[in-house]
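Could you have a look at this structure, given as structure tokens, before my questions?
A single protein chain has been omitted from the complex, and every remaining protein chain is retained in its original position.
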Amino acid sequence: MSIDTKKAFGARDLSDREFFYGHKACAGCGGSVAVRLALKVLGERTFTVVPAGCMSAVGFIFPQLAFTSNAIISTFAGTASMLSGVSAAIRALGIKDAHAVGFAGDGATADIGIQALSGAIDRRDKIIYICYDNEAYMNTGVQKSGLTPLGARTTTTPATGGGSAARKKDMFEIVAAHGIDYAATASVGYVQDYINKVNKARTIEGTSYIHVLAPCPTGWGTEPDESIEIAKEAVDCGLWYLAEFENSDYRLNRKPKEFAPLEPFLKRQGRYRHLSASDIETIARYRDEKWRRIRRWDSQLNQDTHQDAPLASS
Amino acid sequence: MSESARVFVSGNEAVALGVRLARPHVVAAYPITPQTVVVERLSDMVADGSLKTEYLHVESEHSALSACMGASVLGARTFTATSSQGLLYMAECLHYASGGRMPIVMMNANRSLALPWNIYNDQRDSLSLLDSGWLQVYVEDAQEALDMIIQGYAIAENPAVMTPIMVNLDGFVLTHTYELVDVPTAQSVDRFLPPYQTTNKLDLGAPKNMGFTATPADYTEFKYQQHRALLDSARVIEQTDEAYASAFGRSYGGLVQSYQAEDAELILVTLGSVNGTARVVVDGLRAEGRKVGLVRLRFLRPFPARELVALTRHARAVGVLEKNVSMGYEGTVFTHVNSAYSAETSAPHVLNFVAGLGGRDISRQDIISMFDQLASVDPTSERVRFVNLKLQII
Partner (left out) sequence: MNQPKPQPFTRPTRLDDFPVGTCFSAGHLVETNASWRSATPKIDLERCTGCQLCYLLCPEGVIFKLKDSVGIDYDFCKGCGICARHCKAKAIQMIREGVR
């Protein structure tokens, strides 16, 4: 099947097969949406690497094995390095038209696995690395990771202490600083954009990194049916952004003229319920600071204006 | 017998030559003293086109073994090399590779462990990982290093084994010493070592899920199965040694190698390169009419308990010489040797000689002294003895 990456890649273009099925993820799991859709874009000639974490814990309990294509659990720190080995073997063994894709959570990516990821990007190994970011160590019971945002309550940054004091590493800029072949941010709230980016990644002769915001109802304190909506709101209120990095250029896929209000977005989530008005102001200040930087690289590098990515949900 | 070339190379270079002959699909390694020459020579071979492999210059030892695992599970033959701190840094992956039954071959340059920092030879690095489920062989010279890389693949990839193997060379003593080494032809190695074939892999034609979780309902059986494979590897190791002997004319005796042990009253059990010095000592003492001998444990996993007991049946005393101590108890090899005797109705006196830590020289005189101590051993004396301990300091 040849795919024109310029056109939106929609539900009808996805493989009809389900490659992640019968897993034990919590109802409404955003990470499951990210894994399922990416595998449907990539198709059956795919080798999947998933580190210790939610997706391995819910998908690989012998004899209930939820990946219907080839998949393996890596060590927690070893998503990218195992992918590098898979990719090297694909070349060495002459396996044609195959993808090596990894799905690692925020902790496995930004904390324990960042070194191996950095090495893989440095070597330009042909891998697709997808970080499904649910903003804490959810599998072990919601502990703070390097991608837990400011103010968020976790079991190691309790509300009594004001939640997380750290501001969330920007993995997109970190991988872009390597001069990576392709990087993108995405959100399961904008699935069409996410699918397009995975589809783009499959054509890249080098390392691709996609960072997809994937809400966790259990850790975020939301209802299972809210996951997609909340992931969209995160983008709309400016706490997350949709961008790409390719050929050393940044590109902002969605340029909000004004942000949706922060407070309703934060307060509908249990993890932010303790925030005071001034806490929310602080979060807004950091958001604005970040956007000044984002707009700087976007405007410097892209004088032309581009269209927002087509949006599928709501 | 095939035409072979005789070259003057270091132990590290002999390993690299062995790796080239084994034709790995993927090599992933990270440099660490005293293993570096292996990764450098392999890089040269890739650059000059004499080694066709995907060479991954990884950013850590953890990634080196993790990448080998990723390639191995697609059915690729893989190689990595490390030492000391690097071996410990990849420790998690050691258990992972063996539990996943990935037949990876790894060279380890035996080196001390920090702290204090020290780059010289002892064997505390690999001995601390005996429980990681890998086969462990300790070679005595550069020739054996080359031969065991090639044999290593044959053993590890045997369907009855499917277990990774660590080929241990004493750091500097072997890795950096130049010796004459017979290098077999590529053709003859290709005949001895066919390409790796397995159904135990991720396969586009028959998709698999690997590296899964087993609950308490199954975990024990997976581990028992792995244990059985390591026990069964003893037979495969011996058969491989015999097949190698008929192909290349060199045999190492399988799990153990003995020297003048048949009628020996006093036997020293050794590991690795120190056996060369010990053999010279035995020759000298034999010339004086003393009944001394050696048993070199080539493999520590599987542990050759039966072979050791058989070879030391007539000995009055046995000394275990190891460059290692498990602090707070005794030498780990010593513990293993005693365990082997525990099932016997009669056993020799066994002494533990802890020597060569952090690269301290083990001289001929030291080894003569060990035999002297074995000759005068009595049941009340201290069993664990540090050789050359500077008592004036203590």
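Lettered A and B in written order, each chain numbered from 1.
Keep this in mind: contacts are C-beta pairs under 8 Å (C-beta built on N, C-alpha and C of every residue); 3 or more make two chains touch, one makes a residue touch a chain.
The shown structure was predicted, so the numbers you read here are calculated from the model rather than taken from an experiment.
Of the chains displayed, those contacted by the omitted chain across the entire assembly are A, B. Of the options B:G211, B:G254, B:G293 or B:G319, the residue whose C-beta touches the omitted chain is B:G211.
The residue from B:V39, B:L87 or B:M162 that touches the chain not shown here is B:M162. Mapped onto chain B, contacts with the missing chain fall at residues 73, 99-102, 162, 200-201, 206-212, 214, 217-218, 221-222, 224-226, 228.
Residue positions on chain A in contact with the hidden chain: 11-12, 14, 16-25, 27-30, 32-33, 36-37, 62-71, 191, 223-229, 312-314, in rising order.
Keep this in mind: only the chains that are shown with their structure count from here on.
Rounded to a whole number, the gap between the C-alpha centres of chain A and chain B is 43 angstrom. Against chain B, in their complex, chain A makes its touches with residues 44-45, 47, 49, 56-57, 59-62, 65-75, 77-78, 80-93, 95, 98, 115-116, 118-119, 122-123, 125. Across the interface of their complex, chain A is touched by residues 25-26, 28, 53-54, 56-60, 62-64, 66-76, 78, 92-93, 96, 202-204, 207-215, 218 of chain B.
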